[in-house]
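Heads up, one of the protein chains got dropped from this complex, but the rest are sitting where they should.
A and B label the chains in the order they appear, each numbered from 1.
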Amino acid sequence: MNVATPAGTGRGSSLGLFVFRIGRLAVTVALTFLGLLFVTFVIGRVIPIDPALAILGDRALPHVYERVRHELGLDLPLYHQFWIYLVKAVRGDLGSSVLTGRPVIDDIRQFFPATVELATFATVLGVALGVPMGVWAAAARGRWLDHLVRVLALIGYSVPVFWLGLVGLLVFYARLDLVAGPGRLDVAYEYVVEPWSGLVLLDSLLAGELGVFRNALAHVVLPGAILGYLSLAYIARMTRSFMLAELGQEYVVAARVKGLSEARVIWRHALGNVMVPLVTVIALSYAYLLEGAVLTETVFAWPGLGLYITQSLFNADMTAVLGGTLVVGVAFVGLNLLSDVLYTFFDPRAR
Amino acid sequence: MTQRPLLTVDDLWVRFPGRNGPVEAVRGIGFEVGREKVGIVGESGSGKTLTGRAILRLVPRPGQVTARRLEFDGIDLLGISERGIRRIRGRRISMVMQDPKFSLNPVMPVGKQIAEAYRAHFPASEREARERALDMLAAVRIRDPRRVYDLHPHEVSGGMGQRVMIAMMLIPEPDLLIADEPTSALDVTVQLKVLAILDDLVTQRGMGLILISHDLPLVASFCDRLLIMYGGRILETCRAAELQAARHPYTRGLLESLPRIDRPVRELATLERDPAWRDAPPG
Partner (left out) sequence: MTIARVRAWLLAEAPASRAQARLSRTYLGFAALARNPLTVVGLVIVTALVLVAALAPWLATHSPYDQDLDRRLRPPDDAHRFGTDQLGRDILSRVVYGARVTLAIVVLVAVIVGPIGLAVGTVAGYFGGWVDAVLMRVTDTFMAFPRLILALAFVAVLGPGIVNATLAIAITAWPPYARIARAETLTERGSDFIAAIRLQGASPLRVLCGHIVPLCVSSLIVRITLDMAGVILVAAGLGFLGLGARPPQPEWGAMVSEGRQFLLDQWWIATIPGAAIFLVSLGFNLLGDGLRDVLDPKAR
C-alpha cells in the first residue's frame, strides 16, 4: 500500500528543509537587526546635540574639541561611522553614558533584570488567569461569563497603565496599606542579598533570606499585578478568539460524536490545538509588556530599563537612550523570533 | 424488518433564526431505520446532513430541533439529559464524517484518538485501549497498524484517514451508524474500497446504517432502501432495487440526468425544479 506523506518523502529532505528554514530565518533576523542599528544610528546623528560638546561643555578649546571629535570618530564619513557603530554594537560596546561616564552596556546590565523580573511576573499572571478566562468565555459564548471576560479584557487594553498604577498606589498602598510603596525593596533590605541573577525574588530565595523575599514580593505585587492585568487582557482575548475558531471545527463535532464529555472536548482537544498559536501570542505579550513597563517603572520608581531610558532622556544622555532603545529593540525582535520558532516546534504539521 | 425499528423519526424539524424569520432546514420529515442500510440522497441544502446531526443532538447553536418522536431503541433522544445523550453517542449511535483532514484532531496521533473512543465507554487501561485500537486498525484493513497508530492525521492519505475514522467510530460497537458523505472527499478508486470495508463491518455486526450522500447511483448500489430529500422534505422513499420505477418527478429527473455508458444520449436531461416540491406533504 502506498502511503503518500505530504510532508516529504524521507528523512533527508525534511532535515534539509529544516536547515533551509533556519537559514532563512537567520537572514531575516540579521537584516532586521541591521535595520534596528541603522535607525538608532540615524536618530543618534540627527540629534541637534553635538556629542563632543556634550562631553566637553561649550567652553572647550578648539584643539581639544578637534581631538575629542577625532576620538569619537565624528570626522569620518557617515558610512564609515555606521560601520564602526555596527561593529561596536555587535561586540556589545554601546558607548559611554554622557552622564555617568560608565559604559552604557554596564548600566543596562544593571537595570535590565529588574524589568525582566517585572515582565516575567506579569506574564505568568497573565497566562495563569488569561488562558482559562479565554477558554471559559469561548465555552460560554454569548452568556454572562463571556460578556464578563470580554468587558474585563476591554478595560485592560483601554486603560492607561500609568493611571491605573497611580490609582492602584492610592487605593492599595495609601488607603488600604496592603502592599509596599514604590521602589523594588525597602532601603533596609537593599544590599542584604548578593545579586546572582539580578532577579531579587530568585536571589533572595536562593540565599534563604525570606525577609528580603517577602519585602521584594510586597513591592512587586502591585506593579506586577497591573502589568499582569494588561497581559491578561490581551491573552484572554486571543485565547477566546482562537477557541471560538477551534470550537467550530469538524474534529470538535467528531469528539462529541464519540461521546466525550464537554470538558474533555474543550480542554483536551480544542485547547490542544489552540496552544500552538497561543504560545506565540504569549511570547508577543511579553514583548508588549516591555512597552507598558516603561510607564509602570516611572510610576513605581522601579529601577528597570524603562526608567533608565526615561531618566537618560531627561538628562539629555542620548547615548544611553539609544543604547537602551537598541536593547529593547533587540529583545523585541528576539521575542518575535522565539514566537516563530515555538510555533514551528508545537505544530506537528509544520515539523 | 421483523424486529422493532432501531430509530424512529416523526415530524422532525430543524430551524435556524434568520433575518426575515426562521430558516427551516429540515421540515417535518419522518422515517424508520432498522438493522438495514438506508440511504438519504439529496443535493446541497436538502437538509440531509442536518438530519444526521439532529439524531445525535449535534445541530450547532442557534439551530433548534423539534420532533413528535425521535426515538432510538425506546429512548427519547430529544428528551434525555446531556449525560444521557453522551452515553448514546459513540456507544449506541455513531457517525462517520466526510473529510478526515478536518474531522480528526490535527495535533493528536490517530491511534490515540481511536483508543480514546474506546475508553470513553469502557473502563480500560491505556495499554488495553491501545491493543483494541490496533485490532480495529487491522479490521479496517490497514496493513501496518503499529506504525499508523503514531501518525498524525496530516501524515496519512485520504483513504487511510477515512478508515481511521471508521475504526474510531466503530470501536465502541454502536448499533446504528450514520455515515455523512463518507466517501465524497476521496478519489473514486478509493471510494469503493472504503465503502466495501464499511459494508463488511456493518453486515458483520448486524448494525443499522444511514448513508447520507448526494451520489444517487452510489447510494442505490449500496443501500437497501432510499429516501430522496429536497428542500427539507422527503419526496420519495423506495427500495433500492425499485429505484428505476420511482415516480416522483424530482427522482425521475435525477435518474434521467445521470450519464449512462450503455445508453449514450446527445444531450443530457437537465433537472427542472418545480417550486411546488418544497410544499409537498411532509414525508
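Going forward, a residue touches a chain if its C-beta (ideal position, glycine included) is under 8 Å from a C-beta of that chain, and two chains touch if they have at least 3 such contacts.
Quick caveat, the model's predicted, so the values are computed rather than measured.
Note that the undisplayed chain, when the full complex is considered, contacts A.
Touching the chain that is not shown, out of A:V64, A:L154, A:A188 or A:L210: A:L154 (per the contact rule at the top). Summary of contacts with the chain left out: across A:L15, A:L166, A:A188 or A:L210, the touching residue is A:L166.
Screening A:L36, A:A137 or A:L202 for touch with the missing chain picks out A:L36. Among the residues A:Q110, A:S241 or A:S261, only A:S241 touches the chain that is left out of the figure. Residues of chain A that touch the chain left out of view are 31-32, 35-36, 38-40, 43, 46-48, 154-155, 157-163, 166-167, 169-170, 174, 241, 244, 287-288, 290-291, 294-295, 298-299, 309-310, 313-314, 318, 321-322, 325, 328-329, 332-333, 336.
Note that only the chains that are shown with their structure count from here on.
Distance from the chain A centre to the chain B centre is 51 Å, each centre being the mean of its Cα atoms.
Residue ranges of chain B in contact with chain A, taken from their complex: 53, 56, 58, 60, 82, 86-91, 94-95, 97-99, 102-108, 116-117, 120-121, 143, 152, 154-157, 160, 165, 168-169, 172. Chain contact summary for the complex, chain A toward chain B: residues 1, 3-7, 248-251, 253-262, 269, 272-273, 276, 347-349.
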